[in-house]
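The structure is given below, and queries will be raised subsequently.
Of the protein chains in this complex, all but one are displayed in their positions.
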């Protein structure tokens, strides 16, 4: 990055981590927010707050325009053909549930097959468990092969006329693997199935073009890309959204309501029942503009560089095992250290001001494939630098020392 | 109100409505936000932002504590027995859909009956249409009787062993009618049915005690009570929440996930899949504290006084018809004016800086009962005063003059 | 942004005394349009012979702008070809969205809606009749 972007993020100057600077390495969980985003939310509430699509007064029109401008910004950001194909949700999780419920419940039949992968986040697993229970659909899995890559051969083997959906993660939140979603989409379409991509970990970190991928649905979250909490996006091909049943019922998503029946508005409104997270959408637009200004290509290169540097630097730590592909490694690096549980690693790093994540990362099936109960994970973003990696490595070495196998006598000598 | 609360709300000083002061009379759609709430959101992002329930580092623990403090505040606000009975949602609409999907889809059978009322908001109608379509359940309606009150006789007539749910609005967003929800809950329980209350228009405006009401579920929205957009609440009796199937699937709501099955966390987490609207919950807590400081009893009395004053003052307007109960009128006043369409009323008022709502207010069945296509609605909140009513009345008279029935010649003379 | 710019004489007149109000029993094409934000609801039925509109009626309920606009539209399009009407509609949209330009001749009485451009909230009302008409064209094309 050209200059120190930490200056755009107030938290690095306000959070007091025991007198030490905050080394925030948990951006895959949620990112920090630049002042541009915080200010956009403040401005909305202080100057333009009103409900949208409802009032016939000017203030409401201004709020509506701001909200719809955010939709247009989100469409532009992932190169969606039109704003109407962008549905605002709470987060990527809700986006994926929306498809599972609105499309899945109404279209899957007993014996139909849904293909997921071994590296899915729970958000792209549990909704399908629920839908499978209701419909009798069957779930199948793309296996993970060498270098933490999906094995497309295993996909080809399970694809069939029964396949109705292939839903996979774009970038793994544990491994950082970038999956070949364009190829997976092509294979899904050849089999006559829908292709759904969970882009929660791709959109914040690299240029994404949903038209180039060719997928039917694409999901992501605002809070993982410098935006506010409580706002997510579902992109859907417009003709699909148009044919689909709605998800939540309520205000704004209808044309006419009778006591026992209703007919529905056009997409995207059909899928946005009730008062939306207006401030959230407006904050998301500010985040998009912030990222566009820096350039997603730059963000990606910066993260890959940090990821590679960290992989090299950490490999010197005694007993470390790193779970990160050699071929398509990104700014996410998961690891374990012999004799030091990830949760203890996290506490030790925290005492040095370093925030990382420890646990199953909402990917328990992947943990079983990796044959670990949990991992530690450092994830980098545009505000991190090599100095952060240095502090991380030093703190890790301290942890190794504390947990060195010992007899009673030689503790803390 | 003791002093001029407008000073707490930045928008009254920042929105430039053509040089005229903003007379905001659309608080039933969404309320304005005091600086205390705006500041709480800013603080969170600037000082404490992290994902909740996931990190083992201190920053994440602080964010988690703030988020859970908000849950405790919401519980206290409606006198729920414990924080665990409070589920955070996007808005009242999602709260109601959660019940319809998670409880309804899994428990209703063909021929079971769901009782709603003629004055429901679409948010408490459309979810039941969807569930009825999936399950074969049948919807029945409590009729509206004199003085815009629900006719409990009509409820008694349709209650039976087939009734599984009675779901009604606490305060009508069109009429302001306060419904006897405690009595309705009692009748529902006698019949062995669940009682669900849509409190979107009660919680912001009067003291509410869910234990006193005795209902099984209670829904409301943060943005209608000085809080942020994108945050809502579902209160549910804990043993019910505990027995219920989940709604959205994803991170945070599970204990264990296997490729094709999962088992779920305890409430409320079972119902909060994915990263929640953390800043929204924290802003809601600030809103609750703001309202508690003023006192809900005071808010209610102030609004009833304004509502009564407006009903009297507006009744002088030529051709006006007011839809507001004499017995339980609140700070909501719907009306029509002969020869002037509500949408035109709204434009005319807007030109005087007065923001009101015109339309069906997401209550089309009620519009049919009232035999109107739409109404104009002024709704008051703690920052309004009698001067606002005066401006409203004068602007209305201007509208009547413009739309006086005429021959071509006498327009705008 | 004076109200007089919006509620012009022509608009008030068409609102209070709409032209071509009603439903054609056996239309060549018809459609129904909603304006969710304010509850406007308009039906348009049309008879087209050899590509020319020979009759059109509208019904429904709504505000002065939506009703008057539909009424003015019906006057304007009878006797014109479907293609001419599409061009007119595009002109009308431009005008009410405030793109400037001189619309005097072709749009006839519909120029009375020029003031709508200063009231962005009302653009949807002014265009509802026209959009509904175009929907009718489209649904006929699909058959």
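Labels A, B and C are assigned to the chains in the order they are written; within every chain, residues are numbered from 1.
Following the convention adopted for this analysis, a contact is a pair of C-beta atoms (placed from the backbone, for glycine too) under 8 Å apart; a residue touches a chain by one contact, two chains touch by 3 or more.
If you're wondering where the values come from, they're calculated on a predicted model, not measured in any experiment.
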Shown chains that the omitted chain touches within the full complex: A, B
Among A:12, A:309 or A:403, the residue in touch with the chain that has been omitted: A:403
Option from B:72, B:265 or B:294 whose C-beta touches the chain left out: B:265
Touching the absent chain when the full complex is considered, from A:59, A:300, A:314 or A:348: A:348
Residues belonging to chain A that touch the chain removed from view: 18, 339, 341-344, 346-348, 350-351, 358-360, 367, 373-374, 402-403, 405-406, 408, 411-412
Where the unshown chain meets chain B, residue by residue: 53-58, 60-61, 65, 252, 254-256, 265, 269
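We adopt the following convention: only the chains that are shown with their structure count from here on.
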Innermost chain by mean C-alpha position: B
Chain whose Cα centroid lies at the greatest distance from that of chain C: A
Computed distance of Cα centres, chain B from chain A, in Å: 31
Residues within chain A bordering two or more other chains: 54-58, 60, 252, 254, 256
Where chain C touches two or more other chains at once, by residue number: 37-38, 121-122
